[in-house]
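Removed from the display is one protein chain of the complex; every other protein chain stays in position.
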Amino acid sequence: MGGWTGVVALVILLTGALCGVHAVAAATRLPGTLEAGPFLSGAAPREHAVSRYHVRWYPVTLLFLAFDMEMIFMYPWAVVVAEVGASALAEMFAFLVLLMVGVGYAWREGAFRWT
Amino acid sequence: MDVSGRLLRYAAGRPRPLVVTAPHATGVRLLAEAEIGRRGWRPAEAPAGASLLVVCGIPEDALARAVRTVWHQIAAPKAFVPLSPDRTAEAVAAELDAAVSRLADARAQREEAVRVPYGEPRGRDGGGRGGAEHHGDEGHGGHEHDMGRPGGVRMAERGPDRDGLALDRLHVPLGPVLPYWPAGLVVETTLQGDVIQEAEVRIAGGAAGAHGARAGATRFWDEPWLAARAGWPVTRGAAARRTAGAQLDSLARLLATAGWAGAAAEARRLRDRVLGEGPREEVVRRYDRFARRVGRSRLLRWMLHDLGAIDAPGGTDVPGWARGDVLDRTRHRLAGTAAALAVLDDRSPLDDEEGPRGPVGGHPSEALLAVLPGLLTGAELAAARLIVASLDPDLDQVRPGRVTAHG
Partner (left out) sequence: MGETVAAVVLLAALAVLAAGAAAFDASLAAGRVAIGDPLREAARLLVTQRRRTLLPDAPLRRIGVSGLPLVAVLAAAVLPMGEHAVADLPVGVVWFNGMEVGVWGALWLIGWSVNSVYPLVGGYRFLAQGLAYELPHMFALISAALGAGSLRVADVVAAQRGLWFAVWMPVAFAVYLISALAMAFWGPMNQAVGPDVAGGVPAELSGPDRLVFQAGRYTLLTVASAAAVPLFLGGGAGPALPPWSWTLVKTVAVLALLVWAGHRLPTIRMDRFMAATWLVLIPAVLLQILVVGIVVL
């Protein structure tokens, strides 16, 4: 099974434990359901909090995606560097240097500043 | 076997207090904080995590409404601990003990759990949750359930932001019930994301109302100077204790807001020690260690510089110590504490006007509140909290009707 039995066992056991916590709480908790407004320092909400949020670090997400895709290649690369030799190292770092140039450019453009 | 009752009794020994302070109740707040700290109770940061609501002083008007709303947001087991401003340390401890036994009382808690809040049917779908009395403010009934107002509350609407974009905005009041926040202060903000687009300062709790000016409206941090002015014999040492206590109290708020729980706790302990007539040598020794740790923290410097800068005064009467950024003000407070601790044993009579926040007669906190909206507009929520904590206006100083600042 290559270890997957253990993973499945963990999921089942943990699910059981979580259900257990909720079951105990259901048996022991005080009666009634409190209908509370959201905490706003003691005020009532004027609108629902779920809204289109101003994500000002949006440029960083794009930069992250570029790097993250690259990471996918780096995992298998790490396994074969010793076999393939210096060329693997050189190629990967040429690629990384290109990416870092992009990071430098993004920094100069102010992608990491948003306040 | 009553498992529920046993768990209640077991849990009651470690309640999670949410402390609310009304203006003119600094003294009893210090007693409550010291007692809670001594018992090792961890304060709650929001009603959902709280089991005690400790109210220091007598809240009035808007603060009283806010306290009521927050009380109804706390799920049972819970206990209400009102502490009037004249309570002694022993009385505060007794009130907290009484609250613990109420928390452990299974029958009382079961009743509390199903108690219907004033005039509001329980379990009803839709509007009315979280303080129905506020719906009147907007001129809406609050009970309709149509498409545009699910649950009786609107969805966020868009408005222009600082960069010319049209973005959803939320109206979020900061204060009066908020941890590490000046008593009675309300900053009505309009948020887009976590950026404050507009800020407006109000006072909740009586200082601005008709009752604030009545006799007994104490100004705890300015007391020595006011007493000296009234002809009472006050020593410089006594005033220095108050100054050191005030600076440490403000530092504790700032450090707690900055997420440095350990240093904030030490600042509070030092504050209690210096106000509690602790011997100078011991206080100074502990303070030096504290000040070294805080003053040398590169991380703190990195996080606090270039926030909320107040430039040279352009016609404002902002006290000199408030100039500069949050980091400058923090350093000033550290230096101010050290200077005050140096003259703790000075027996000569007090003859100056320099209170912890500037000239006592000048009501310096009014000027701080006046510049606040400008500083907060365009700031991120985290920065805004640090700016307020670094200025730490004392609303006890503010005269009625003096504050309506917009930004």
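Residue numbering begins at 1 within each chain, and the chains themselves are lettered A and B in the order written.
Going forward, contacts are C-beta pairs under 8 Å (C-beta built on N, C-alpha and C of every residue); 3 or more make two chains touch, one makes a residue touch a chain.
All figures in this text were calculated on a predicted structure; none of them were measured in a lab.
Asks: If I consider the whole complex, including the chain that's not displayed, which of B:Asp249, B:Asp272, B:Glu380 or B:Asp396 touches that chain?
Replies: Of all options in B:Asp249, B:Asp272, B:Glu380 or B:Asp396, contact with the hidden chain holds for B:Glu380.
Asks: I need the residue numbers on subunit A that touch the omitted chain, in ascending order.
Replies: Subunit A touches the missing chain through residues 1-7, 9-11, 13-14, 17-18, 21-22, 24-25, 28-40, 45, 48-50, 53, 55, 57, 60-61, 63-64, 67-68, 71, 74-75, 78-79, 81-82, 85-86, 89, 92-93, 96, 100, 103-104, 106-107, 112-115.
Asks: Suppose we count only contacts with the excluded chain; which residues of subunit B make the list?
Replies: Per the touch rule, subunit B residues meeting the hidden chain are 4, 7-8, 10-11, 13-16, 37, 40-42, 44-46, 48-49, 51, 75-77, 113, 129-130, 150-151, 153, 170, 172, 178-180, 191, 193-194, 255-263, 265, 269, 297, 299-300, 302-303, 380-383, 385-386.
Throughout what follows, only the chains that are shown with their structure count from here on.
Asks: Would you tell me which residues of subunit A are touching subunit B in their complex?
Replies: Per the stated touch rule, the residues are 27-49, 51-56, 115.
Asks: What part of subunit B is in contact with subunit A in the complex they form?
Replies: For subunit B paired with subunit A, touching residues are 3-4, 7, 46-48, 63, 65-67, 69-70, 72-73, 75-77, 109-110, 112-114, 122-124, 128-132, 134-135, 137-138, 150-151, 153-157, 161, 165, 167-168, 170-178, 186, 192-195, 379-380, 383.
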